[in-house]
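A single protein chain has been removed from this complex, and every other one stays in its place.
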């Protein structure tokens, strides 16, 4: 098979987001959440600015492989502007997707670019890389959501 | 094969010594050594009265299986009256014998009744039973011998 | 007889051999069980196809190994009806599981003057770790007494478990007396008094359906090798909220989330407990053992072993001069029989039975305080599993008669 199969995983949109990540920056004076990938030592911080239950801004910092960086970048674009509840629903859909589970067409639609990362399900060792930023965002929003109630 | 093979192990001299053990008693005001067989919980105390490097008296108390009781009984008869050095040599010969190693004809001779226990080498699980009293005697005499030097 | 499970014997090639010229009758299952070919093959298959280290690798073999290792954990969780596979920690054995609780969780909750309660029928592995803890913490180690029948005395349990008690640790089934203890009631009693209940399931998990959620135990420990799996793999179940606060007992690779020169953060349960390369093939083979047991059905195993007891216990009791320990009623007895023949040391009994191909154990069965309690130094013990047959039980009974005869003849001969 050889390296050709790599094209499946490293699609243009993924490489693009990894090389030119969006929202890779700190946001000052807002809550953040730190997460490690113990397998490789990669780590990420996710920042979010929430008002009235809506995610006004979301960003990340940290280093990692192509998959984790691209996934973080795309995560911010998908989540930004969404309500917390909606965002957490999307995170949950994404989590299903990358574990190779079927999700609704509607969810696929809403995930947009993130749906492309679904291919990682065929590379089980890399699922954690894809999941890292989304998990961190979920933990962060979980706390934020809790505050709003 | 069945139980017939038992006759090899449980020879008359062994059953006899187990049922009517010799020197099974305490000796007062002399050193003693306690030893356990952790496999079965059997335990033994060996007592010895030594003067001028000669074992004037040796005895044991405790409970155990046929093999360990017989072996202890025979041990006392073999060791009694010997010099410490000689006694420890015999103990060492006995230890070789029950592990199935070849010992000299002279040693076999000197072990007398104890040589009969050599058959235990064919019942490896019972070697510890046969060895218990002899080990305890060795530890005891080791201490006594040390004092004499 | 409910269902004859001895058809499963064919999966245990080791049973089909001669020992001392006689058909092997393996009745030492409480010490360790034999392994079906499905489990042995699983080990070979793993090493012939998928072997790699777990959790660390990006490559295909590492992924296969990790997947099987974690799938086995799920199987264990389902096997004992744990709500959450994160509550399943791989250890070496029951002994290690109990040691880990005693040296970490219990060490965290027991203070000076507190009481730790065990029973007179415990295995050394459920005694010595508590002695050590009591010594370290200046706590008090107390024993629940037994009834004259050899059952746990529930009155004594009520008297012994008090507001001072922090830990109650009890065998789910005894490896000597053949009794099953009322763990669910003991858990209630412990909880009512603000104590934690630990069940030593070494002799229960192989023989009956286990439901840790229904029992409401705080911790449950058992060994793979006593339930068809290889040696070197055991399980510690803990309630998730307790595992969360429980410190790891060992530190190193795999269990950390990050390490700096002077500090380290740990992963979540169960991984924070599993330092270093675990027994990967052992865990996977335990999964295969559980598949095998599930195929038969734990209820069927329990029922069949009860049938064996109904057949064999009365026959044993009929032997003149025998004393069988524990309840004499087959309805209260598991298929583990500790006994003595009058005037014959159990070691001699075991050697004699071995000459007839029958493997039984002789000794204190790692339960010396129980031996003291019963005024014994040792017993013989025949312990059955589902692959044993009534015929084998009959052979045991017949052989015991022969043993009696041999030793009484032998003795009279020398007079």
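Note that the chains take the letters A, B and C in the order they are written out, and that residue 1 is the start of every chain.
What we mean here is this: a contact is a pair of C-beta atoms (placed from the backbone, for glycine too) under 8 Å apart; a residue touches a chain by one contact, two chains touch by 3 or more.
All values derive from a computational prediction rather than experimental measurement.
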Where the missing chain makes contact, among the chains that are shown: A, B, C
Sole touch to the unshown chain from C:5, C:256 or C:322: residue C:256
Hidden partner chain, touching residue among C:67, C:86 or C:124: C:124
Given C:87, C:203 or C:281, the one touching the chain that is not displayed: C:281
Chain not shown: contacting residue from C:144, C:233 or C:335: C:233
Among the options C:6, C:132, C:300 or C:389, which residue touches the chain absent from this view? C:132
Footprint of the hidden chain on subunit C, which residues? 13-14, 17, 19-20, 24, 26, 28, 31-32, 34-35, 39-40, 43-44, 47-53, 56-62, 92-96, 98-99, 123-129, 131-132, 134, 141, 143, 223, 225, 230-233, 249-254, 256, 258-264, 275-282, 347, 350-351, 353-354, 358-363, 366, 368-369, 372
Had the left-out chain been drawn, it would touch subunit B at residues 36, 38-39, 41, 43, 124-126
Subunit A residues touching the chain left out here are 1-7, 9-10, 12, 15-16, 19, 39-43, 63-68, 123, 125-126, 129
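The rule is simple: only the chains that are shown with their structure count from here on.
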List the centre-to-centre spacing of subunit B and subunit C in whole Å, with centres computed as mean CA coordinates. 37
Taking each chain's centre as the mean position of its Cα atoms, how many Å separate subunit A from subunit C? 45
Can you work out the whole-Å distance between the CA centroids of subunit A and subunit B? 76
Could you tell me which residues belong to subunit B and also touch two or more other chains? none
Where subunit C touches two or more other chains at once, the residues are none
